[in-house]
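Here the structure is laid out as structure tokens; the discussion comes afterwards.
Only one protein chain is missing; all other protein chains are in place.
Naming follows writing order (A and B), and every chain is counted from residue 1.
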Amino acid sequence: MKQSTTWVGKEVVRRDALEKARGLTKYASDMFLDNMLWVAACRSKYPHAVIKRIDVSRALKSPGVVAVFTHRDVPNNRYGVFVKDRPVLCDDRVRYIGDIVAIVAAESKEEAEQAVEEIVVEYEPLPVVSDPLEAMKPDAFPIHEGGNISRSTRITFGNVEEGFKASKAVVENEYRTAPQIHMFLETEAGFSYIDEKGVITVVAGGQSPYRDHHEIVSTLQLPPEKVRVVIPHVGGAFGGKDDVSVQIYLALVTWKTGRPARFVWDRDESTIAGTKRHASIVRMKTGASADGKLLANDVEIIYDTGAYTALGHAVLDVAIENCNGPYKIPNIDIKAWLVYTNNMVASAFRGFGAPQVMFAMEQQVDQLAYELGMDPIEFRLRNALKRGDVMVFGNKLETSVGISQCLEAAQNHPLWRQKETLKSEKSLPWIRRGVGVAAAIKGFTLGALPDRGSVAVELRRDGGLTVKGSFTEIGQGVVQAVAQLAADLFKIDIEKVEVVFADTGKTPDTSVTSASRQLFLAGNALKKAAENLLNLIREVLTTRYGQKVIEARFENGYVVGPGFSHSFEEVAQMLEEHGLSREVVGVYDVPRVEPIPGSLEIPHLFYMFGATLALVEVNILTGTVTVPKLVSIADVGKVVNPQTLTGQLEGAAAQGLGFALLEEPIIDKGILKTTNLSTYLIPSIKDVNEIEVIPVESFEDEGPFGAKGIGEIGIISVAPAIANAIYHAVRVRPKSAPMTPEKIYWLVKQAGLTVK
Amino acid sequence: MQYSRVEKEFFFRLNGEEVRVRAPPGYTLLEVLRHILHLTGTKDGCSSGDCGACTVLLDGRAVHSCLTLISQVEGREVTTVEAVDEKVADAYARHGAVQCGYCTPGFVVATAYLLSKMHNPSDAEIREWLRGNLCRCTGYVKILKAVESLAGDDG
């Protein structure tokens, strides 16, 4: 049911914006405590080696050094969300160049750095396995005991061979994408101290305080109540802070020395040691009938997880679930592997496994449309999922589905309608123009995995509300959105809503901030909290009036019912007088179904949809591709804050553009050569031109006020839209992302394009 | 290898006030601001001149504090985001140009510098002048709008 709203849907300036812009906000990296130790890491010198000996005696004597820690100091030296395959401090082996063998805590930064040089580690190098295809071979050198396949699965529905037989056009291609680096502006950073109650407090950039807390207490074997994790404003995350980085080390230092500590990675450390988007190899054979119906998709997905699994098992599921695009396909056969190599560790990155497979699928679909002589959008519309459809995995879609609306918006857009005119407009003789489209789908929430979130709402004595949840403010504006939802649910002025976030000592577990679901969870938990508060108030009023109060509702900062009206201030006072807590908790369990065999979390009940249009200019003499215009269309359910929404979609589009064209880590036998922002290039303000955002409101009944997730959908179809635009411009299919000038140049040259 | 710390005293004007600070002469201005003075509005995104998060004004000109040694600052005037006209930060906030906000102080200083040189920059000029400031969150669209809103404003 659509509810009327005052704050939801309104363009409200973010409350944290001005302080941030003035440089007043304190991020984890901005904090300096008295008596604080500086932590520095001794990282592996090899991508793969046996550790023969670690000698820290000289480092211990180095000036200013207070402590040096190795694996011997970590009671339970393995961690990981799906597989405990990762050491806190390496003991027997190093598996990539970001691995940490020892950490030093010293009085100053430079003393810590110098002492690291004094640590002697004797290695015996092992064969480096850098190519995932090599790693998969049975005789490949095993990086972990069980071999190099962290997970593999196969999921089939229908019969692809029959599907291909009935097809008029069948296309088969192999696509590759590089491991994108998050390059958030604030690197992994944190500090720690022991508070007045003796609790080891870790304040660090992250996405999930309770998960970070769990990793600390399980590796250091500390009593849970002895550790507190706080996540302040984070200088960007995009999934790259979903896994722990500095947290366990900080807790270790403060636990063992009793002193505050600071551990901040520099840019090189961050690019080498932080997690990445999985590099992918995706092979697809896709068939469609003469009338443009997709009939079969045979898919092989190989994702390189690097040295450790991290969140890879779930990422692989997302790849599998979304590799067929937002389409109905009766026959599918999907084989997928998550492979260990000695490359950098891959884990979560905005899109979580979907952008790689969509780069493949959306080019397949485009090619089929061309081969069948159909308009690419018309072709997509013919196959687009609708509410009530049975999806590829046999699940029925009963939630909102906005893909047709997105595609129609693309179809009606001037960029699409005028694409042939735009293509034929002449500028310099070596410039070619083209327009491309791509669609996107991604499930949100944790799918078939259990997923629950809580928030607490305190009715303050001054009549305001304090909302407490473990959601993290990684830049996406969740604090603002939660305030808006709360203001509308409790019918109170937004200025009176305070939000406390991401503190295991103060906020209940709202579950992890990822999978575009934080707002969905927090909003629904808030709804429950609002109900609970009203119930509580009704009880109090019943006792007070001596007769049953059945009806009560929030209105304009008051609780009103037949014959009464109490301000929030009065209600707060009443609760206290009745010896009741002024705080209520709302708990929301995300609806889900059982996972299909061979998967962890497939299918989801809720999906986001989107489409991207791209106008490109290709310089055929250099291979340089520029993007004068991107149109980002997304089914967002309901717009909560237009400014935040467009901001998320614009940001995702720019990251997608980087993934599509620029961001190419160069890895030589496990060693990353592009460790900084001058060799690993992310888009600058000159690379991102016009971005138009078109929100489509499909209204999700289960979402708070109809809203869905918005964080990820905007990145997924950017790279294939650009690839398809390049095809439109120069008639070559770039099957490897990023589509760097050099790659495009050789393709164009091979195709024999010339200036005249 | 163990090297002992060298320290010297430096005088300069910081945000309109005389400061005297003891620091290693090989420290960058960024290290002095953040690690010694704990003035943390100026951010460290790369320490290599690639991101612009550390931008300050040195005698009124935008430079990277991560590529400026404190020894190069002796006797000069440094302005950090904390002392830049608030209307610039306000424009960024109002136009939604702030997400995680870690890049924003650098943009605010670079923008103040641009406006000190050019009252009414075109879209292309804004892009030219802000090309060294990287933002990973916003996609720059709202940053451009924020700066445009300040253009021609002599107030």
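Note that in this section contacts are C-beta pairs under 8 Å (C-beta built on N, C-alpha and C of every residue); 3 or more make two chains touch, one makes a residue touch a chain.
In this section, contacts and distances are computed from a predicted model.
Participant: So which of "FAD-binding PCMH-type domain-containing protein", "Sirohydrochlorin cobaltochelatase", "Glutamyl-tRNA(Gln) amidotransferase subunit A" or "Cytochrome C oxidase subunit IV" is the UniProt name of the chain that got left out?
Facilitator: Missing chain, per its UniProt entry: "FAD-binding PCMH-type domain-containing protein".
Participant: From the list B:42, B:55, B:80 or B:104, pick the residue that touches the absent chain.
Facilitator: B:55
Participant: In the whole complex, not just what's shown, which of B:43, B:64 or B:142 touches the removed chain?
Facilitator: Checking each option in B:43, B:64 or B:142, the one touching the absent chain turns out to be B:64.
Participant: Taking the entire complex into account, which one of A:30, A:110 or A:242 touches the absent chain?
Facilitator: Touches the omitted chain: A:110.
Participant: Based on the whole complex, identify which of B:14, B:39, B:91 or B:110 touches the chain you can't see.
Facilitator: Reading the full complex, the residue touching the unseen chain is B:110.
Participant: Under the stated touch rule, tell me which residues of subunit B contact the chain that is not displayed.
Facilitator: Residues 1, 3-6, 8, 24-28, 31, 47-49, 52, 55, 58, 61-64, 66-69, 71-72, 74-75, 110, 113-114, 128-133 of subunit B touch the chain absent from view.
Participant: Residues on subunit A that touch the omitted chain in the whole complex?
Facilitator: 108-110, 113, 266-268, 428-430, 621-622, 624, 626, 662, 666, 673-674, 678-679, 681, 683-687, 740-742, 745-746, 749
Going forward, only the chains that are shown with their structure count from here on.
Participant: Report the residues of subunit A in contact with subunit B in the complex, numbered from low to high.
Facilitator: Counting only subunit A, the residues touching subunit B are 13-14, 16-18, 20-27, 29-30, 32, 62-63, 108-110, 114, 117-118, 182-187, 233-238, 266-267, 474-477, 643-644, 646-647, 650-655, 676-678, 682-686, 688, 690-691.
Participant: Enumerate the contact residues on subunit B facing subunit A in the complex.
Facilitator: It comes out as residues 1-5, 34-35, 38, 40-51, 53, 80-82, 86, 88-90, 92-94, 96-105, 108, 126-128, 130-144.
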